[in-house]
Each structure stands twice: as C-alpha cells, then as structure tokens.
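Down below is the structure, laid out as structure tokens.
Here the complex is missing one protein chain, while the rest keep their positions.
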Amino acid sequence: MAALHLLGGDQLTDLLLIIVSAALVNNFVLIQFLGLCPFMGVSSRIDSALGMSFATTFVLTLSSVVAYLLQTLLLIPLDAMWLRTLAFIVAIAVAVQFTELALKKTSPLLHSVLGIYLPLITTNCAVLGVALLNTNRAHTLAESAFYGIGAALGFSLVLILFAGVRERLQLADIPAPFRGASIALITAGFMALAFMGFTGMIRL
Amino acid sequence: MADYQIRRCERQLEGGIHPETQKALSTTDSCIFVGDPKRLVFPIHFSGGGPGEALVAVADIVSQGTPIIKCQSGITHVASRAGKVIDIIDHEIAHPAATKSASIIIEPSGLEDQNYLDPLVWPFDADTLRNRAIEAGILGLGGAGFPSFKKWSEGMQTLIINGAECQPYLTTDDTLMRIDTHSMIRGASMLSQSLDIKTIIIGIEDNKPEVLEAIESALKESCSDCFFDVVLLDTKYPSGSERHLVWLTLGIEVPTGSHAVESGVIVHNPGTLAALSRAIDGKPITDRIVTLTGEALAAPQNIVVPIGAPISHLIEATDTNPESLTSITIGGPMMGYSVTNFTAGITKTTNCLLAREVDIPPESPCIRCGACATVCPVRLQPQQMVFALKGGSLDRAIHEGLTDCIECAACNAVCPSHIPLAEWFRLGRFEARDKANDQRLAAKARERFEARNMRLKRISLEKEAKRAVRQAKTADALEKARKARKESA
Amino acid sequence: MTDALWTIGAGVAGLSVIALLGGILLQYASKGFSVDGNPLVNSIDALLPQTQCGQCGHPGCKPYAEAIAGGEPINRCPPGGQDTVDRLASLLGVDILPLDADDATTEQDLVAIIIEKDCIGCTKCIQACPVDAIVGAAKLMHTVIVDECTGCDLCVEPCPVDCIDMIPRPKSPDYWMPTRPNIISSDRCGQIGIQHG
Partner (left out) sequence: MIKRPNYPPMDTQIVMCTVLIALVPGVIAMTLFFGVGVLLNLATAIPAALAAEAICLGLRQRPILPRLNDLSAVLTGALIALSLPQAAPWWLIILASTSSIMLGKHLYGGLGQNPVNPAMLGYALMLISAPVTMTTLWIDPLATPDLSTAWLAYLGQSSDAVTGATMLDLYRTEFRALTAAEASQNPLFTQAHLGFIYGYEWVALAYLVGGLWLIYQRVITWHTPMGLLVTLTVVSAFFSFDPDTATPVWIHLTAGAGIFAAFFILTDPVSGATSPKGRLWFAIGVGILTYLIRTYGLYPDAIAFAVLLMNFAVPMIDQYTRPRIMGRGSSIRGSGGQS
C-alpha cells in the first residue's frame, strides 16, 4: 500500500496496516472463523450487536495489552512461556469479569441482553486468538494493542452488518425449512465469500 | 368589495402524482335536484360525529329538520325530509367497515313540513356559532366528517378553504364553489369574524378556472372585512390533503401527531362553509351535492340529494340501472372504498359515487423499486413499511413512520407490483391505534394496581399499629389487675 | 532437577501473581460498580399486560417481572399470549418458549360483569379486584367499571352467588377494523393466519 506511506511515517503506516489487516483482510470471524459463537448468538438485534461490539472491543484491546504485559514482564523473566495459554485465559477472564461488572452498573438492560454471551467472551476464541497471535508474531506493545483493536473493529463491523441483515431476514418470506439459524449460517457463509474479495490486499 | 389577492402558489408539492383527472366527465354548469326517494336511511353510529343515540322512536312523525340522532360529540343529525319513522333496524351502511349497523329508516311524506332553527343575527360570538354548528349537524363535508366546531378554538390565525379537490373524477367542490360561491364566502367571513381571524386563504387547483372567476366576482360583491388570499395550486394529487395544503399555502409544516388547528390554522371544505352559512340562517344540513361519475354511468353529473337517500336512488338519477353495476366506489378513485349493497343511504361525508370497471392486475412481490417512496407526499418509505407489515411486525412499521401516513394511496397508483399498499397502511394504522389503546389501559391498570397495593400496605400497617396499641393497653390493664390482685392478697 | 523446580516455582509464582492482581482488581470493581435494585424489572413490567391476574403464580405483574429478572421462565403469562413471550424473549435475548397455558382461549379480551339483580352486596369481589375496578358498598349492589377492568377473573371465584360473568370487552358501537388485504402465497401463511392461496 504505497499510498499509505505518503500519509505518515512507516511506523504509523505499519500500525494502520495491522488494523486493516486484522479488521478486513484477515477478519477474525469471516476469514479465520474465530468467535463464531457470539457472532451467531448476539446478531439477531442491532442494539444487542452494538452492545456486544463495544464489550468485545473493550475486552479485546484490554486483554491483548494485558497479555503482552504479562508476557514481557512476567512470563519471559520467569522463563515460563509454557504457561502462556493458562496465563492469558486468566487475564482474559479478569478483563471480562471487570467488563461485566462495569456493564451491569452502567447498562443493566444491555447486561441482560448480552446475557450468557458476556461471560462467554472469556471463551471467545477470537480473544485468546488475538493474544496468542500477538505473541506468535512477536508484536510490540503498540502492535499488540492495534492488532487487538483491528480484530475488534473487524468483529464489530461484521457483527453489526450481520445483525442488520438478520433483522431484515426476520421479515422476509424465507422458506420454512431455512428459517432462523439455517438461513443465518448460510448468509454468514455468503458474507465470508464477500470478504474473500479482500484476499491478498495486505501481506503481513 | 372585499380585500383580496390572487396569487400562484410558490411551493411545489414534493412527491404526489398526476393521475388522469377525468373531471370533465361529470362537470356540469348547474346542479339538479332529484326527487325524494321512497325511504331514507340514517345510520345511528356511522353518520359522522361518533357513536350516537336515536332521538326518535318507530312511528314518530318527523318534520324536515327534526333532530333524530345525537352523537357523542354533541353533533345532532336531523331528518332531511318530513315523514314517518318506519323502523329502527340493523341496515347496510355506506362505510368501509362494510357491515350492518343500527339505522333509522324514514319514509318521506312529500310534505313541506319544516322545523328549522331561528336565524342568528350578527353580531354573535364564537360560542353561539359553535352551538349552532352542533345543532345544525355541521361536519367536514369533504369526506373525513370531523365535527367542525371542534376546530374553532381561540387564537387561530388563518382559515383555509380547501377547494383543491385533487382527487380524480370528483367535481363536488368544483360545482359547489361555482353555484354556491356567495354562501361559501359568507360562511367563511362569519366564522372568521366571530373567531377574530383576519386572513382567509382559498386554495384551488389551477384546473378550475371557472371557480376562480366565480370567486373573484363573488369577492367583488362581498363586503367582508377579512382579507381573502386566493392561491392557485399546481394540479397534483394530493395537494388537497390538509397538511399539504397548509404547507403549500402558508409554508407551515404541521408537526407529526397534531392537527392543523394546533398550528393556528383552520381548514374547511367549501361545502362545510356553505352549510354553515345556511345554518346561521336556521337551516340544518339536509341535502348535499354528490358527484355521480364513472364510465359505467349513462349520464354522469352532480346532483343535490337529501342525506340518507339510498345509493340506488342516486344511480337511477343518472339513467343507469343499479342492477347493471356490481359495485360502486364511494369517495373517489384514490381514497374511496367499494360498496356492493346499494340500499345503504348516503351520509354527510358521501361526496362521490364512482362507477367504473377497473381491472387490477394480480399482485406480484415487491421489488423495492422505490416508486412509492418517490411519490409519497410525506416522504415515507412505503416499501419498507409494507415489508414490515407483511412480515408481521407492526412495531417496525410504526418505527418507519406508519402513523404519519395520510392514506392518500399515491403509492398504490404507481406500484409496478400492484400491491395494495394503502390498504395495508390503513389496517396497520388501525392496529396501531388499538395497540396504543391497550397500552393506555395497561398503564392505567398498573397505576391502580400499585395504588391499591400501597393502600393495602398502609391499612395493614395501621392495623398493625392499632393492634400494638391495643396489646399494650391490654398488657397494661392486665398488669394493673395483677398488681391490684397482689395488693388485695 | 533444579531446572524443573525452578520452572514449577516460576509457574506457581507467575500464576499466583496474576491471580492476586486480578483478584484485587475485581474486588475493587465489584465494590465500585455495585448496583442497587434492578432497573430491568421496569422494562419487563412494561411488556406485561397488567391484568394483575396472578395466573403466573405471582400476585400481580410487577412481582412476576421481578421474578423474570431473577431468572424465572418467561412463558407464564396467559393473558399476554405468545406475543408477550416473544417480546420478552427479544428483550432478554433468551429463547422463545411456548406459552405455558391450558388453552388458547386465554388470549381473548374479557371483562367482568356483575349480574346486578343477583348481587347481594357482600363486597368479596371488591376485595379480590387487584385494580379497584369494582365499586359498591356492603349490602348494596356492586358494579364493574368496564374501562378499568383488566379481565383477570379474580372476582369470579369469591362471589358466593355466582353473579359475575366474564364477557368479551364491549367495543364502541362505531368500532371497526379494515379487512386484511389478500396476500400472495407466502411461507409466512401460518404466521399471520392466512390460508395458502
């Protein structure tokens, strides 16, 4: 993306590319098929999709930073990289629990709407995936944070768009056997097909 | 000579359509009176002005002008001819509900027996005029049948005479404004002066040059103190919708959910004002002009008929055999409704009987082409609303603005899939009304439930307190008694 | 051997540190974000039909709303019908359950009416009415205020002389509803009660 180099320094360009790559080209839901559970579960209404997006964005960004810090400050000095997965899951669980408490206070309706999916962010493979991919790719702190943000943006984008489509599908005259989850899964497949158009855009 | 000006409207209706007007079909220079029918039918609850009660009993003899129905809104309907009440039964009515409803049947005697009110003498105040409108049964004669006096609140700035008559085929107002111009202007002036309104706007579409001429000459003869602003509108449907006329002539957008009156504007049909003028002279509404038109009629024309005359009687007046028609549309091709039973009597709101063969092609699925949105005069998205309604979601349709629909049916006219959009919206609006009513009842029930719980709680607390006092007293007494016993022992 | 011990020690220490930090954070968060009451109850209550009939097993709609917020099934409200269940499911993001009711007639909008000539004026129905929609005094005839009656039928049982009937809610004489336009054949037929055609 030569043009982007003209817009800012290389450092900034790289960070932007990381965001675009994580959000669109290697979209976590539609290309890497991570985080499908909340994608199918919380996409029947736009407002709950929005809430889930905010919660996931927060958790993803927070947990990728925390995971980075854990790794550099604790796991590497202790030479305990084998604990990575375990440590990350604990960190993510804490972040999710924190979000849940905060959400319960600030928006009880959203808290109830997100219901089971909120604690499930803990086991949202996208979250753990981001943390692990960050360490695999030896991202710096800023890169980790931006990768998390990019993944979250991509997740939010497809979740909200998908919720919009599903709200329309609820009114459509869908053949009886395909109603509900089946047409949603098919549509998600077509959405993944459309996102394949981004393939090859950024090679990172 | 009254002060007046004639101007062309500077605003353009957004959306709207140009249907073939077909007005020439029924336009005539004069208006004939037809003979009295054999019987007159007055629905008790559907004559306009809300549900009513009969003021007469079977076998009563009534004069022309005797009150026979009193509505909830106060409006009184009178017998349009002298005669005898022969029955009060469930009878077919000319109404989109297409049901039978309790009606008073009167057999005209043919006698010139009139029972009119006393003429009002100027000056009179607004309350006198309101009472007169109630007694004379003045309703919006344009089709909606809203009790006119309810619009006459204080602080109004403008009276608009809605002479647009934008629906195709209709020439009722056209005829009235040409042959009864003076009554209309007099009624408007009297109303304006009693309400302290200075400006009267007359809105007419530019396809009625004869009306303009008639109004101009009438205004020259009039000695009204009001300023008359005659506005020529482009011929486009639905420029005669109340909120659109207000916007076209004054530039005021009547906010959603409110009426023109709340924006300081009264809008009346020319016929209503002419009827008001006669009511001031003591004559309640007994007759009205009806346009009989359509390609299926032998002699389309405008006629003056007594209220309550059966539809078949009107059809016969055009040299057409009623049995040759399967159905007739009441109220014009756009917003009218179909009636198949011709024994129903016309009401004050029946402005047009339209007989024509229409071949509506079968409906096909909506392709979201947006033609309806292009012509929607309130800028709704009919395609989205009908998608929601057909999908079973009233809430979504309401969110899209269903309750703002004026049911003008311009969308119906342009839909390439021939979807009866306006029918869906009418149904949706009725359902929305019921739903709002349910919610209101639920809110009331919640309030009462909570109030009762509070009361029960308070009562039980009071009882508790009383019992405590009582117990304390009893304990006290016992203690005293015990002490006394001890002492005595 | 020391390596292994070191590794295990590091692991235990690392995890302990993480757990400690996380625990402290959450401890403070739970204090800082503690909530009083449950505002969700009002949103649920708004969807209930407010008949206060008690068929859900709770004395009124508000208590049932509280119970739902506490996790009770959403399908216990026969007067609300399946429609209410669907709305609740949508609000709370839970699965739609079939209505837990004996028959389908419960959805009909009814009101109580007192056969006035039979009424002995015992005031039992007045005490039973959850919305104070029955007026009257002891030994005097009672009457239902139709507009306020929710059709809960709680007054029918207590009446010692069986003088209370449930009738369909009377409509204004000029009430009417437009007919539904024909719909071209659709898989939604069942959903909106139209025959295949």
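We just call them A, B and C in the order they show up, numbering each chain from 1.
The definition used in the following text is that a contact is a pair of C-beta atoms (placed from the backbone, for glycine too) under 8 Å apart; a residue touches a chain by one contact, two chains touch by 3 or more.
Note that the coordinates shown come from a computational prediction; the quantities given were computed from them, not determined experimentally.
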item	value
Listed residues B:T21, B:T76, B:T286 or B:S417, member touching the removed chain	B:S417
Missing-chain contacts mapped onto chain A	1-3, 44-47, 160-162, 164-165, 167-170, 172-175, 178, 183, 186-187, 190-191, 193-202
Interface residues of chain B (partner: the chain not displayed)	14, 17-18, 243-244, 247, 253-256, 361-362, 364-371, 373-375, 377-381, 383-384, 393, 395-396, 398-401, 404, 413-414, 416-418
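One rule holds for everything that comes next: only the chains that are shown with their structure count from here on.
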item	value
A-B compared against B-C, more contacting pairs	B-C
Farthest chain relative to chain B (centres taken as mean CA coordinates)	A
Whole-Å gap separating chain A and chain C, where each centre is the average of the chain's CA atoms	36
Between chain B and chain A, distance of the C-alpha-averaged centres to the nearest whole Å	57
Whole-Å separation of chain centres (CA-atom averages), chain B against chain C	39
Interface hub residues of chain B, defined as touching at least two other chains	390-392
Touching two or more other chains - residues of chain A	173
Touch list for chain C against partner chain B, complex	45, 48-52, 60-62, 130-133, 147-148, 150, 172-174, 176-184, 186, 188, 191-192
Complex interface listing, chain A residues touching chain C	42, 44-45, 48, 70, 74-75, 78-80, 82-83, 86-87, 90-91, 93-94, 97-98, 101-102, 104-106, 108-109, 112-115, 117, 173-176
Chain A to chain B touching residues, read off their complex	170-173
